[in-house]
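Structure record follows, encoded as structure tokens.
Note that one protein chain of the assembly has been removed; the remaining protein chains are unaltered in position.
Let's turn to subunit A:
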Amino acid sequence: MVDVSQHELVPEHTVLEEEALEDVLEEYNIDRTDLPKIKRNDPALPDEAEIGDVIKIVRDSRTTDQSIVYRLVVE
């Protein structure tokens, strides 16, 4: 099986630590359910990600070098 998470075009997905999550939620003044979602069976997810976890995705950006996005793992 191909592990897509190793592909150069797939950005880095990491599970966000609970503390860091608190900071993110506070920064944007939201609940975690207000985050964009990602399905548990998404092949880009790290194996340890569980439903309810928040994933941090770091993408390369042409204009801002890095663009960071958070997503809530669902179902």
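By our rule, contacts are C-beta pairs under 8 Å (C-beta built on N, C-alpha and C of every residue); 3 or more make two chains touch, one makes a residue touch a chain; residues count from 1.
Following the convention adopted for this analysis, contacts and distances are computed from a predicted model.
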Out of "AsnC family transcriptional regulator", "(4Fe-4S)-binding protein", "DNA-directed RNA polymerase subunit Rpo1N" or "Rieske-type [2Fe-2S] iron-sulfur protein", which one is the UniProt protein name for the chain not included here? "DNA-directed RNA polymerase subunit Rpo1N"
Using the definition of touch stated at the top, determine which of A:10, A:44 or A:69 touches the missing chain. A:69
For subunit A, which residues reach the chain that was dropped from this view? 28, 30, 33-37, 59, 61-64, 67-70, 74
